[in-house]
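Note that this complex is displayed minus one protein chain, with the remaining chains in position.
A and B are the chain letters, set down in written order, and residue numbers restart from 1 in every chain.
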Amino acid sequence: MQNLLLALRNIGRNKRRSLVTILAIAVSCGGLALFGGYASWMFRAVEEQTVGSYGHLQIYRKDYYDKGTGNPAAYAIDDYDKIKKLLEEDPVLKPKLDLVTGQILFNGMVTSAKTQSASTFAGLGVFPSEDYHLTEWNPYGITRANELKENANYFSGTPELADDDITGCSVGLGLAKVLRLDEKPEKTPASSPAQPTAASDPPKAPASDGVDLNFLTSQTGPKESDPGDKQSLDLLVSPPNGGMPNATTITVRKLMPRATKEMEDTLIKLHIKHASELLFRGQPLHVTAVIVLLKSTDDTDMAMARVQKLIDDHHLNLEQKRWEEIRPFFPRMKRMIALIFDFVFVLLVVMVSFLIYNTQSAGIMERLGEIGTLRAIGVTRISLWRLLVLEGLMLGLLGGLLGMVFAILGDRLCQVIHIVYIPPTVTFYAKLEVLVLRNPVVLLQAFVGGLLCAIVSSALPARKAARMEIVEALRHS
Amino acid sequence: MPLKTPLCVLLFFGAVFTAKADPTAQQLAERLDFVRRPTQSFEVKMTITELKNGKPEQTSVMRVMARKHPASTRFDAVALCQAPPADQGKSVFAGNQEVWFFDPKGKHPTRVSPHHFKGKFFVSDALSTSFNAEYDTELDGEETIPDASHHDVLCLRLKMRKKDKGGMTPDVIEYWVDKKLLQPIRGEFFTASGKLLRTSYYAAYAKVFGETRPTRVLVVSNTEKGVITDIKFSDFATREWPEAMFSKDALEKVSRGELP
Partner (left out) sequence: MPENPPLVEAEKISKNYLLGKTVVAAVKEVSLSVARGAFTVISGPSGSGKSTLLHVLGCLDKATSGMLRIAGENVSALGDHELSLFRARKLGFIFQSFNLIPVLTALENVEYPMRINKVPHKESKERAREMLESVGLSEYIHHRPTEMSGGQCQRVAIGRALIMKPDLVLADEPTANLDSATGELIMELMHELKRKMGTAFVISTHDPMVAAQAEQRIMMRDGKLQANA
């Protein structure tokens, strides 16, 4: 295309102006691509942590989602083994499955045996090694960034509980604070029997109907061999089937950060067998949710459809939810970011359009004589228009390409610089990345946007030039 | 406000005996039951002082009214707080395995959940609990222990384990009973896992309703250092109460002082 060369040469006429225009386009396109890359990274971080906590799908007894949140244990599934087998052996699901596990979610009151601080809690009974596997789900390498020294407190690389640890539990950091699990028990001044009593206390029993208050006070507090010295927690729950509350005592093994602040403030994780026994004393193992973890998040739609088919075909009294629904904040956040992205996109398009319009107008005004000449020697209006728009297109193209280069450089820079911070709604540190290269859609959108905007905004001055009277144009030679 | 109040009537009625020679564990448990639960409705005044390191911190006065069910040995109880002024008028109803609390500043009585009773003061749905029926009792030999006035007493030791775990009453109780007088000297209350929650020391034995009983109980906390709850019983009287008074709906009237 000879016209292409002509267009390029024309752009090169006023190098400074063209360069400024190209740079402005580049910065806009590149910036947009970087923002999109950042958003992609953030979504992935949240996806990783959400799926790592809840799995891709959760299957409950029917009506659990609407009615069960106040008392989850009341909507428990009692044939967990059967359902697990059904899912694992289904030929369509099998190749896509990573893990099927069960959990019991319940609530009650917890008291620290040592400090007597009490709180409500949310209990999660899990199969420890399966639960660990779930939380280790890390396809994007963002949130389980074990190697980050900032996360050193959180990740030891070992499961929270052992499979045979029936009486152990791990407690969310916020809850641990409420229960004052880090505190030493109070020391009272005149409590040890070995201490001589102060002068103010008469050697005889104080006047109190013959009762020796000093002696009795010395008997307060835990005895040395008291098992309450350990980090014990007393749990009290209401059994779903009604009746008197059930109580149990468990021992704290670990304090853990969690995916959300709410979880950190309320969650106690313990062995599912203990939880089931606590709630359904004497009955076989119950679960409140069957959790399905897939190998890839892309399979979620397919898996959900398949599970629904299985539920319908076997007339199971079950319902299911996918991970975005369990954590409704996530799609909302996604929409908000998309909105911001679109807004910024429109803003940039407008700005770049003005700029190109300006550049092209100026360029055309300077060349009216030449334009008149072209028309004189027989170039049609439409050909002339195309030529001028091609110039604008070239600006957009060059700017867009340069913008892509900026974005890729930005991506690389982030890799190298190693910025570490906590992405929104996630509770671990992660290394900041802008996933420009891994998310070509955003790159493409920025690039094409730049091009379209260049075409449209150079079309107007081109049209004006093409419609001009030849003689009028020639006057400017 | 010590919500625990009507329920600590258990203490009052705990382990009181008439003199009997060498009873067996079973007989002791039976005797405990018999003596804990009088055969008639009554009322009593409780003065509760909370001590910290030997010094009184707060004193409350409760008037407790208990009504025995005609056909069984069950009692329902209603307690009205008379002091301190901040808590005056608050009332509690305990019965049917439920506990309801009413504050005259509110409009409706609220059901109290078990967690309110954990910790500082022990829990018991006293009057309906039968040691004999609900606990397996065994005699665990003799031991000399100090009583509330720091004098040594030779006691029979009873170990009582709850038959059905769970609920509000302690899972395990150890009782020391004066071998000669068959009066309760000390009781220790444990959780199922063996954790000692509190110790009760009995004192001020006097003749009440035809029996010699302790009229003072000092509850020593084994979870918090220096905390003792001192409960004194006085102003005993037998009364016939109307059934209507013993329900959560009657609490409002009780709080207003409209008592028969």
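To be clear about the criterion, a residue touches a chain if its C-beta (ideal position, glycine included) is under 8 Å from a C-beta of that chain, and two chains touch if they have at least 3 such contacts.
Computed from a prediction, not measured in an experiment: that's the story for all the values here.
Here the chain not displayed is in touch, across the complete complex, with A. Residue-wise, the contact with the chain that is not shown comes from A:Arg381, picked out of A:Lys67, A:Arg332 or A:Arg381.
Taking the whole complex into account, chain A touches the unshown chain at residues 2, 6, 9-10, 12-13, 369-370, 372-383, 469-471, 474, 477.
We take it that only the chains that are shown with their structure count from here on.
Averaging Cα coordinates per chain places chain A and chain B 53 Å apart. Listing the residues of chain B that touch chain A in their complex gives 51, 53-54, 97, 113-115, 118-120, 146, 148-150, 165-168, 191-196, 199, 201, 203-204, 216, 218, 220-228.
Remark: chain A residues 109, 111, 113-114, 116, 118, 185-191, 201, 205-206, 209-217, 219-223, 226-228, 232, 234, 236, 244-249, 281 touch chain B in the complex.
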